[in-house]
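What follows is a set of notes on a single structure, which appears directly below.
For this view, one protein chain was removed and the others were kept in their places.
First chain written, first letter: the chains are A, B and C, and each begins at residue 1.
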Amino acid sequence: MSDLLETLFLSKIYQSPLVLASGVLGLTADSMRRVLEAGAGAVTTKSFGLEPRKGHACPVILPYHSGLLNAVGLSNPGVDEMVKEIKKLHQESKGGIFASVFGKTPEDFGEVTKKACEATPDLIEVNVSCPNVASEFGAPFGADEFSVANITRIVKKAAGDVPISIKLTIHCPSIEKMARVCEENGADALTAINTVGPGMLIDTGVMKPILANKVGGVSGPAIFPLALKAVWEICANSSLPIIATGGVRTADEALQMIMAGATMVSIGSGIYYKDIEIFTHINQDLTAWMEARHIHSLETIRGAALE
Amino acid sequence: MSDLLETLFLSKIYQSPLVLASGVLGLTADSMRRVLEAGAGAVTTKSFGLEPRKGHACPVILPYHSGLLNAVGLSNPGVDEMVKEIKKLHQESKGGIFASVFGKTPEDFGEVTKKACEATPDLIEVNVSCPNVASEFGAPFGADEFSVANITRIVKKAAGDVPISIKLTIHCPSIEKMARVCEENGADALTAINTVGPGMLIDTGVMKPILANKVGGVSGPAIFPLALKAVWEICANSSLPIIATGGVRTADEALQMIMAGATMVSIGSGIYYKDIEIFTHINQDLTAWMEARHIHSLETIRGAALE
Amino acid sequence: MKTFPVIDIKHHSAEIKSIYFKQIEPDIYPGQFFNVWLPGVDEKPFSISDVFQGIMEITVKAVGPFTRALVAVERGDFIGLRGPFGTHFTFHHHALLVGGGMGIVPLRYLARMLRQQGFHFEILLGARCEKEIPFQNDFSEWAPTTFVTEDGSLGYQGQVTEYIHEKIRESKLSFIYSAGPEAMLIRVMEEAKKAGLNYEISFERYMKCGIGICGQCVVNGSGIRLCKEGPVLSRNMAETVTEWGIPHRDATGKRKV
Partner (left out) sequence: MKTFPVIDIKHHSAEIKSIYFKQIEPDIYPGQFFNVWLPGVDEKPFSISDVFQGIMEITVKAVGPFTRALVAVERGDFIGLRGPFGTHFTFHHHALLVGGGMGIVPLRYLARMLRQQGFHFEILLGARCEKEIPFQNDFSEWAPTTFVTEDGSLGYQGQVTEYIHEKIRESKLSFIYSAGPEAMLIRVMEEAKKAGLNYEISFERYMKCGIGICGQCVVNGSGIRLCKEGPVLSRNMAETVTEWGIPHRDATGKRKV
């Protein structure tokens, strides 16, 4: 890989601005290593909590013509298992590792962060915005500024030297205000956005919702403009570095995110559309684009569309 | 057209449950008549206000891989001109005519409704949820329960005998609660949903947002699951009849909306994908589906997915 | 929508310029148009004036804020293009091409295609003065061409419409293509009807989306959209329009009075 793509994010240099988004192939060291080898600068683990969770019955993932619906329900093997996988990955790869954490209560977020930091991830990503567990835990924390402020402070304290990023949803009264709340309460970075909705699909043969959980968050191509707008709005109002997530499948879309102000660009559903090599291909296309325009660092175009 | 599709909505029988959504081809009597002739049971006018409005500079409409972005900015010729067109259409066609109104203030909504009712539309649809004019009028009324309650009461009073439907957005704290607020304040029906977002697209050649207004509401295929989920949630919590809107392009999608509880199904962006004949084709496919299953009225499957 | 670099520019006069792009779509037919986006300014419809050897051309006259900005673009500037949109001219033998003002523009690409197919045709073009008639050489080279200018600076002095009748009779032409000001088109249609000829005309309305959904370009009568069922109308289609010569709809969708 050419070093044109080297990206400085929270005092560390990553080989590429591309990141594996949380929840996709992020369960084991070996599968994350595959993604790093394909060209991701960093990988994000599946969000994990204190205890193992089975998640919802299947179908939990449902492609439709414009994206994916998912209601995995935060199934995960629990922090102890994930700490082992992160440690293993650290030994086997130099790529970045972001640990995504969630909790049932603000205090849970702190505890799981503390345990996760034993594996010294490069970042704790705080999943306050998963729509799939609303019915169990009440409305997602991500919609409420007070909850987000509180969780941000707790996680920041628990994380010690490890920087933290809060993962935002568009389903809050004002995402730009939410970004400021995170910044004021100690976040080092922001991730935007989580899935949209949730949405639903019904099978007209049996006349029932298809997802076992009935509703699921929308990701993939459908949400790209929503994610881009969120990133653009946050970058115009906050100085924190952003991990942009939502519908990216091409170098052009990654560039749009960077022009909207993103530092890192993460890809989840893109793997469904273009498989793991999506990282290789976008890296190549980004490099070719930069060479054609004599651009030596993505820094020079970052935020270009903010005016 | 077979009469299998006859649909009772607010005491009137429509030839088809399909409706032309507001903002698409709804400026003149002649173009709305074309849509009725193609098989729509009713047409909704472009939203109009008291005064003519030019709307935003172009591009105002931008297709992307999964839908459309639009920031038309409520351009419209004003209520006086639209009343003429509605009257003309009434003379020339027996199809349903829904008049979509908006206002800068709650009082405006009342005034424009009063004037619109001179043309005796079959319904006043109240556009409280257009995201494109937020910067001018402040946050869209549709996000705020108090504003929506207030506008509903004012419009209901101004509309006299003409029934009213409030058009909801998913961008509010709880759409099911918003539906109840509308019901309690006199709404006769609900329309769900308006465009989502807004979103943005950036051109990487000039590194600028493409829409002149920078951001625009997302419609079309992308939003279908979001609209379906909203309709399903509203129908589970309100007894008002629903006009379902968002991403419908096929009979299967129209059926999903009806199984989620919708009475009417409206189509806007679908015209971009399948042109005006979309109404003819969905009517045919719905009829064939009903015949194959020996279903004599859509009433028998309405809300089937609500359990 | 994507932006593309301007690869060349040609000055026809101080106000009229052609702008060249690499051909962005394989199939582009005469009479179709592109929506041209000037980032930060606006987006407006322009006919395709030529497609030749992988290069496509639009030709613009500065008449207002947008077109003034458009004729000021330079080689290498990125311009947004969406299209091609709309209907196109179909090919007929023994046709007369009648163009007035900037209506000359789409006829240029039509003339190239008719000549490529080896069809016989003749041309009648009018404008205020010599400077407002671009592509004079191409037209004259490709077919018998008559110019008419109001000030007599090129060809006959007067209005094109005065010469249509004569042309048809003289040359036994059996089809008319026309594009230009509405008053001219009305006369063309009258002449064609009198002579019992079939025709295709292209005419303009205020457009926004270009893709048949905003309703901005709908004309009264059958309610057709000029961006979708137009801008080129067959005689049958043209006869469904009931708003010839009356004031058009503006950006609000309201008729100017």
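Note that in this section a residue touches a chain if its C-beta (ideal position, glycine included) is under 8 Å from a C-beta of that chain, and two chains touch if they have at least 3 such contacts.
Quick caveat: nothing in here was measured; it's all calculated off a predicted structure.
The chain not shown here makes contact, within the complete complex, with A. Touch with the chain omitted from the figure is made, among A:H90, A:R153 or A:K208, by A:K208.
Of the candidate positions A:V60, A:V112, A:I164 or A:A305, contact with the unshown chain belongs to A:V60. Across A:D3, A:E118 or A:D275, the single residue that touches the chain missing here is A:D275.
Mapped onto subunit A, the interface with the missing chain covers residues 23-34, 46, 52-55, 57-63, 68, 72, 75-78, 81, 201, 203, 205-206, 208, 210, 212, 268-269, 271-272, 275.
The rule is short, and it goes like this: only the chains that are shown with their structure count from here on.
The minimum number of touch steps separating subunit A from subunit B is 1. Core chain by CA centroid proximity to the global CA centroid: B.
With centres taken as mean Cα positions, subunit C sits 51 Å from subunit A. Averaged C-alpha coordinates put the centre of subunit B at 36 Å from the centre of subunit C.
Residue positions of subunit A touching 2 or more other chains: there are none.
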